[in-house]
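Here the structure is laid out as structure tokens; the discussion comes afterwards.
As you look at this complex, bear in mind that one protein chain is not there, while each of the others sits in place.
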Amino acid sequence: MRPSKRAPDVLRAVTLERGVAKHAEGSCLVKFGDTHVLCTASLEDKPPSWLRGSGKGWVTAEYGMLPRSTGDRMRREAATGKQSGRTQEIQRLIGRSLRAVVDLVHLGEKQITIDCDVLQADGGTRTASVTGAWVALHDCVAWMKSRDMVGPKVIRDHVAAVSVGMYRGTPVLDLDYAEDSEAETDANFVMTGSGGIVEIQGTAEGKPFNEAELTAMLTLAKNGIVDLVELQKLAIS
Amino acid sequence: MRPSKRAPDVLRAVTLERGVAKHAEGSCLVKFGDTHVLCTASLEDKPPSWLRGSGKGWVTAEYGMLPRSTGDRMRREAATGKQSGRTQEIQRLIGRSLRAVVDLVHLGEKQITIDCDVLQADGGTRTASVTGAWVALHDCVAWMKSRDMVGPKVIRDHVAAVSVGMYRGTPVLDLDYAEDSEAETDANFVMTGSGGIVEIQGTAEGKPFNEAELTAMLTLAKNGIVDLVELQKLAIS
Amino acid sequence: MRPSKRAPDVLRAVTLERGVAKHAEGSCLVKFGDTHVLCTASLEDKPPSWLRGSGKGWVTAEYGMLPRSTGDRMRREAATGKQSGRTQEIQRLIGRSLRAVVDLVHLGEKQITIDCDVLQADGGTRTASVTGAWVALHDCVAWMKSRDMVGPKVIRDHVAAVSVGMYRGTPVLDLDYAEDSEAETDANFVMTGSGGIVEIQGTAEGKPFNEAELTAMLTLAKNGIVDLVELQKLAIS
Amino acid sequence: MRPSKRAPDVLRAVTLERGVAKHAEGSCLVKFGDTHVLCTASLEDKPPSWLRGSGKGWVTAEYGMLPRSTGDRMRREAATGKQSGRTQEIQRLIGRSLRAVVDLVHLGEKQITIDCDVLQADGGTRTASVTGAWVALHDCVAWMKSRDMVGPKVIRDHVAAVSVGMYRGTPVLDLDYAEDSEAETDANFVMTGSGGIVEIQGTAEGKPFNEAELTAMLTLAKNGIVDLVELQKLAIS
Amino acid sequence: MRPSKRAPDVLRAVTLERGVAKHAEGSCLVKFGDTHVLCTASLEDKPPSWLRGSGKGWVTAEYGMLPRSTGDRMRREAATGKQSGRTQEIQRLIGRSLRAVVDLVHLGEKQITIDCDVLQADGGTRTASVTGAWVALHDCVAWMKSRDMVGPKVIRDHVAAVSVGMYRGTPVLDLDYAEDSEAETDANFVMTGSGGIVEIQGTAEGKPFNEAELTAMLTLAKNGIVDLVELQKLAIS
Partner (left out) sequence: MRPSKRAPDVLRAVTLERGVAKHAEGSCLVKFGDTHVLCTASLEDKPPSWLRGSGKGWVTAEYGMLPRSTGDRMRREAATGKQSGRTQEIQRLIGRSLRAVVDLVHLGEKQITIDCDVLQADGGTRTASVTGAWVALHDCVAWMKSRDMVGPKVIRDHVAAVSVGMYRGTPVLDLDYAEDSEAETDANFVMTGSGGIVEIQGTAEGKPFNEAELTAMLTLAKNGIVDLVELQKLAIS
């Protein structure tokens, strides 16, 4: 049995609260259980320098954790003077995931930056970030549409993410911190609303996994992401 | 008349919500109107190296702003690789203010770090931070007391802070961003529950101010801090 | 047809040349076609500080590219003052992959650092690095055994890596730079000699992929890794 | 009695020596007793980028201490790779203080940088810096006038600074290091030649201070600054 | 007798292998015995910003050592975040040496960067670097000539470098690491094909040296450089 008492295929309580940041063009406070991430979208009127004149825009993401979002206080990255490898991995993942469902030509020469800041961490911060970031991005694009800054086809699909893992030999969905610490394998799936796979990151923390386990994890993730996309649809409706 | 429509001597709506961070030994989400700061207290079992063996502990603070807490997105300090001069000034101020009411000998060889992270900014983030940090510190010390780690006399008094300014020739209390941007003078006062002044920082942004104006601002600040201390007392009761 | 004229399931010419670094305890110059990576193993007599006293050792990796290993000269990371997110991602991957087949308790309180420096790049530098790093690690452990510093069971299995991708709708193995630039999906698989999966990193650069494509890519990768492990066995025999 | 034997309201011996730097457009070696600061003014033909096209110029300051200006050698900030929070606080203060008496529109699109480098420190380096920086700035503007680069109204007033403190219960003026180390309260006042207050920074190092003490310190500071402005007038005459 | 068994005036086996880097406009793997340096030349179509519009080009160099090129592993400079003083000294020397024989006006508004990366170190990495860098530079300029990008007179002469030292009282040529560690004096000479001296760096590691010793070292160096230039001529023929 999982420490969280959840059945293997059950997500934590997930909420997506929009409009939580007074200044941002879009925002979403996403909660996957005790993991809370504040996602804000910031629009800039020009794309990064390497896209100037291309007619295309850009969507990027930054990620951070508040120092005491975790069980032990982490050093503040602004004070240490650099972002860890983990931070950079995650923010690159979020950016790639969002760009997979954005038409950068229809966006035009603009840049949207999604900041995902973890207020409280209990496992799965990157998957919560992707899922909430999509809502913030959606609202930013809606903000632009209402000002006739873009046409209707900027966002092509939903995108959401969930973690799965092998926990004591069983594939389980959406691991919290206690489960993640003990899992033999930890995998993150990013998928679109129409079921396409955007990103898989699977790592055997303990013993290697096999194809059957991969398939079982993929099935769990697909179902989880169907639920998350449903919640995104509810949130923006 | 102030942009905020408040009378010159009226604070914004101030709330102090405790216990908002699952992992921290003490925490407080402080709101001064639309300025929201998450304050967490983290206890370490040893003091900084320069106090080892002294029998004394230390209280320090770190400060940060989420990139889109502000009207225009600011660059993330973790990405730029250093904390700005303003950030350092503020976190030094918060630390000094708290230490003014803590008995470091009674604390013993431990360190408490208060992280003040601005989720949303609308002027007065440093004064909100000091005011909320005291509550987080109080709860951390209470947590220690309940485990017999310290005696009763660690915190000697309340400490709170408020800004005042000269706005179109009138001294006003607790400036929001719109008022602060236009004020001729901006001053921050940190005071104890018993009315002692811990810190004054006053800067003429436009024309210099005189002694009468300083006195008027001090009077406003004193009254504002009386109210803030009252709110702290309510919050911890 | 692939730009490289290879059949979809054919690796580039792979060579693993041992003993190429006079000073290192183990070394391997690995070539996957025009991708050349120099892997050296360096033994330190103590583990990282967080493992002191644990009885366990550590294996870690660092990765770098010579500035003109690529088509356009890249800025030297030592001169820019930091390692890119990509560099950190790759060196973390190499380290995790190696640790998946090392018994850190049998290694004892030591640290082995594998440096993977790309002399020339033509796609697949991370997979070549993992594959060559294992040889350098093997020789370092052999060096230790010959001095009675460790017992026989430090390395539990082979580990190797290969990239696969969807290129114009077809799953292909071991992409070179020209292929990688155009592939719709790029995936890296790290697997052990006994066929266990250690790591999957799959990213849709263009349109999302589906489960059938994932399975096809996995099959290609499994076969490729069988060949790479065979080459490792030849190299160390 | 003060360690310095001075009466409570007596400044240290203050000298302002102009023209001490062969290359600078203005310079002043200021001494407040054993505190010696070399202030140089450097003119640049364009303002910072954010003022280009505005018709306005800028005055800024940088501050540094020679490593052995102090009793114990400090680490060289150029070697540690960053300026401390204290350094940044002080240089921001100097810049603000000077800008309070400069008409940036009359200066035109230029930038003057005042470097304040402490050759020897014995307390009060920031107040000596402000006082000497004004002289260097004055001479730089005079240099510009003599070349018809600016009109007569660039500098509107004098500005000078002095520290005051509560030392064993008595308010005292212009603390040296020995006095500062023991003072209960340390405050710095920056004022103009016409008596306006530009900046107050007061900190209770020990017990909080009250309004009467603040008033007493302000009175001392006002008188001290009258004397410092008199010395500035003598120096430039 | 020297640890290397060489007569005092004998170079190590020196080889200059061209065309070793697929992407670079010129490249040379230079070996002075066990010291191996990979030199690549990278052409950029514009000079550094301070030469724009001057009609002149620039030649510069960067230097690095692979972490395990040495007996003990060195920390990777990209990971430490800065280049050591020694690295900077050497890359400045290489750049100056090359510019001494290049006509920057005939080069025109372009920049050539020579990267010298030490794959294996056994003393004399800077002299091997200068000697190999010239070959890479030559081939880069030949590449430009074959595309009619420059005329014939860009490179005016050869340049090569060698170390000499006082080893147990005897002047010796081209010290390897074992000899260098014990030498009383270590000197590096950079000279042109026509015998002009471009750079001398001589340092007494133990007791100071005198004019006679300097003269003896210079004579050795001249002869050594004649041989190195001969090898360069062979290499490019």
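Note that the chains take the letters A, B, C, D and E in the order they are written out, and that residue 1 is the start of every chain.
Just so it is clear, a residue touches a chain if its C-beta (ideal position, glycine included) is under 8 Å from a C-beta of that chain, and two chains touch if they have at least 3 such contacts.
As the structure is a computational prediction, the values presented were derived from the model and not from experiment.
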Would you mind listing the shown chains in contact with the chain that isn't displayed? D, E
Looking at E:R52, E:R92, E:K153 or E:R168, which residue reaches the missing chain? E:R92
Have a look at E:K22, E:K56 or E:K82 and name the one touching the chain we're not showing. E:K82
Using the definition of touch stated at the top, determine which of D:T40, D:S97, D:N188 or D:T203 touches the missing chain. D:T40
Chain E residues touching the chain left out here are 82-86, 88-89, 91-92, 96, 100, 187, 191-192, 194-204, 207-211, 214-215, 218
It is residues of chain D that touch the chain not shown, namely 21-24, 27, 34, 38, 40, 42, 44, 62, 64, 66-71, 73, 76-79, 81-83, 87, 113, 115, 117, 119-120, 122
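Just so it is clear, only the chains that are shown with their structure count from here on.
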Hopping along touching chains only, can you work out the least number of steps from chain A to chain D? 2
How big is the gap, in whole Å, between where the Cα atoms of chain C centre and where those of chain E centre? 33
Dist(centroid_CA(chain B), centroid_CA(chain D)) in Å evaluates to 28
Taking each residue of chain A in turn, which ones touch at least two of the other chains? 81-83
What pairs of chains are touching here? A-B, A-C, B-D, C-E
